[in-house]
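Complex shown without one protein chain; remaining protein chains in place.
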Amino acid sequence: MSGSLSFASRLSVLLAAMLVAGGILAAGLNYLKFERLLLEQQARVLEILAGELGVTVENGLQLGVRLAGVPGAQALLERSRAAEPLIAGLSIVDSSGIVLFDTDRQNLNAAAPEAALAGQTGSGPWRYRDGSRYGVGVPVINGFGQREGAVLLSYDRRSVDARLTSVLLSMVQATLLALAVALPVGAVGIHLITRRTRRWFAAMEAAMQPGAPPEPLAASLQGAVGEASAILAAAEHRLETIASELPEEVRA
Amino acid sequence: MRLPRRPLLAAPLLALPRPTRAQDRKFRIVMMLFRGWEEACDGFRDYFAARRIPVDLIVRDIGQDLSRVPELIAETRAIRPDLVYVWGTSLAIAVLGPWDQLDPARHLTDFPVVFNIVTDPVGNRIVRSREAPGRSVTGTEYIAPVDVQMRAMARYRAFTRVATTFNPNERNSLSVVRQMQAFLGGGVIELPVALDAAKRPDPASIPDVIAAAKRAGAEWLYIPPDTFLNDHRLVLTRTALESGLPCFSASERFVQFAEGLAGLVSRYYSVGAFTAFKAEQILREGRAPESIPVETLTRFSFLIRMETARRLKLYPPVGLLRVAETV
Partner (left out) sequence: MTPDRRLIGSVLALSVLLLTAAIGFVSHTALRSFEGELRPELEREATVVGSIGVQTLQRALDLGVPFDGLSGVEEYLATLLSAQPGLAYVLLTDAHGRVIARAGETPATFQGLPPGAVPPGRGAVTRLLGSSYDAALPLLATGQPVGWVHVGIARARLDTPLDDMRWDVVIVLLVVLLATAEFLRFLLARTVSTPIAMVRRLQERLAAGDWTVRAPTDMGAEAGHVARHLNVLVRRMNDRWDRLCWLATESSAAHRTAAVLAEVGGKLRFGMASVAERRGSDTASARLPLFLFVFAEQLSTSFNPIYAQALAGGGGTFGAALPIAAFVAAVALATPWGGEVVARRGPRSAMMWGTVPAALGHLGAALAPDVFSFAAARAVCGAGYAIVTIACQVHLAQEAPQGRVARSLGGFTAAVMTGAVCGTAIGAVLADRMGFRLTYGASMLVVAGIALLVWREFAPGGGSTAPRPGLWRSARIAFAEPRFAALAVLAAIPAKVLLGGFIFFLAPLELRELGFSQAAIGRNVMLYGLCMLPAIVAGAWLSDRTGRGGLIIAIAGALNGVGLMLPLWLASDIALPGAIVATGIAQGLASAPMLAVVPAIAGATGNAAAMLAFLRLAERFGSVVGPPAAAALLASGGAGHTMLMLGIFSLVTAIGYGLVLLLRAARREEPA
């Protein structure tokens, strides 16, 4: 802020900064919460689906087979994936992480990603993140309480990201609209409000110029100036009179 | 004084790192079978494969001939396995003997043992109790506990009166009926099969049993795992069906290979795998068999025969259908 900017302008800048900050805070904080809600809701629904798959697989184990021998597991995975577009991939892994069934057949017999199995605790579902893919895991418990493996459901957030982006854009638009109205109104308002004070300063400044016309706002200043000026002028006049009255001989 | 040489020589050997456990050393298991290899043994073997535990299974089948037991025990002692697997109640009784009257000459006492497909190991005195076997032997039970079965039966259809029939000569069945009385209090209608002149159960009395059950107002007929009844399962279940009496059993044969309505069973395969799980605890984790309890599965298969249900017009609740297996 260099010294020449009017205080009214500084006030406008301050108000503008606060409006921008407030708008960004309100929009940003709300958006973040919304994003969390949406992702939470999505993960919840997928947890329900994964849980169902887990129960179906466990029922299959009851037939008296190992996890790799559950009949119809591959078909079950592919059917479930087709039924829910949000799912990117489904797989069933055994207790050491080897993929037994997978909707993406390339992954069969490979090791499941570490991140996918890292988050499991106890006998409930867990969520994981593997790079850009998000996922839900559900353990498969056999008839004597041992973990025989897990069902992994992965989904990618691209579809949700598109919606989040559109919501973000609409919020940015609303913020910009609000600012577009509020900023000019604020600037104009400030200038109107500060008119009197600015006039006072201007009057002060003008009153101090030599030979200025009388200013009602700066009356007292001008009065003081005038008084001093008059006294000095009178004294000057008297001194000049004295000087002119002096006899010629002193000057010689 | 001359220092003994041997310990000094042994010392450097002891200082060598031992081969890492379970990497290159296979566990040796002698499997004693009663009547050949079946699904329970499949379950046992597949468990080790799935868990990638290297095992060497030495299989000896006595072909239902208990006189071969002493020679089997001698052979086992010569082999010196890490673990012994025994299949079947009669074989277990013969090989292991009662827990409090061990005779090292006749019984196998030198190696840890797991038993499979054995009924009532406590009643048959193979172990002291389920929680504390009291000897170096543990295993699994494949019959669901009576209270679990009663609850399962009630889940299909709640009842206040249940009839049960059994061979009065079969000690296991008597024990089951006693447990039913203990759990249910009143409401158990005991209908033993009549014995003929030679004190053997008479199959002709089965229809009378059914009639008696109907007269007494039984809502279910419970069939314990009884060899005699198993042999006559078709007659039993068909008569009950025609009289409109639903049958519940602890053995899948009555449901799958007869006309019984429902049953709570353990799949032999799963029981075999469970037994292998206990074996793993002994072999890999080094736990003593005395510290491993004898357990049943935690989740059983609920079998329902839909044809019988349709004919009886007694449909299972939908929640039960979700987890049950229909045959």
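Couple of notes before you dig in:
Chains: A and B, in written order; residue numbering restarts at 1 for each.
The rule is short, and it goes like this: a residue touches a chain if its C-beta (ideal position, glycine included) is under 8 Å from a C-beta of that chain, and two chains touch if they have at least 3 such contacts.
These numbers were taken from a predicted model, which means no experiment stands behind them.
Within the set A:S6, A:S96 or A:S123, the residue that contacts the chain not displayed is A:S6.
In the full complex, chain B contacts the hidden chain through residues 306, 309-310, 313, 315-322, 326.
On the side of chain A, touch with the chain left out of the figure occurs at residues 1-7, 10-11, 14-15, 18-19, 21-23, 25-34, 36-38, 41-42, 44-45, 48-49, 52, 83-84, 163, 167, 170-171, 174-175, 177-179, 181-182, 185-186, 189-190, 193-194, 196-202, 204-205, 208-210, 217, 220-221, 223-225, 227-229, 231-232, 235-236, 238-240, 242-243, 245-246, 250-251.
One rule holds for everything that comes next: only the chains that are shown with their structure count from here on.
On chain B, the positions that touch chain A within their shared complex are 39, 43, 46-47, 50-52, 266-270, 273-274, 277, 295, 297-301, 322-323, 325. Of all the residues in chain A, the ones that touch chain B in their complex are 55, 58-59, 61-68, 94-96, 142-146.
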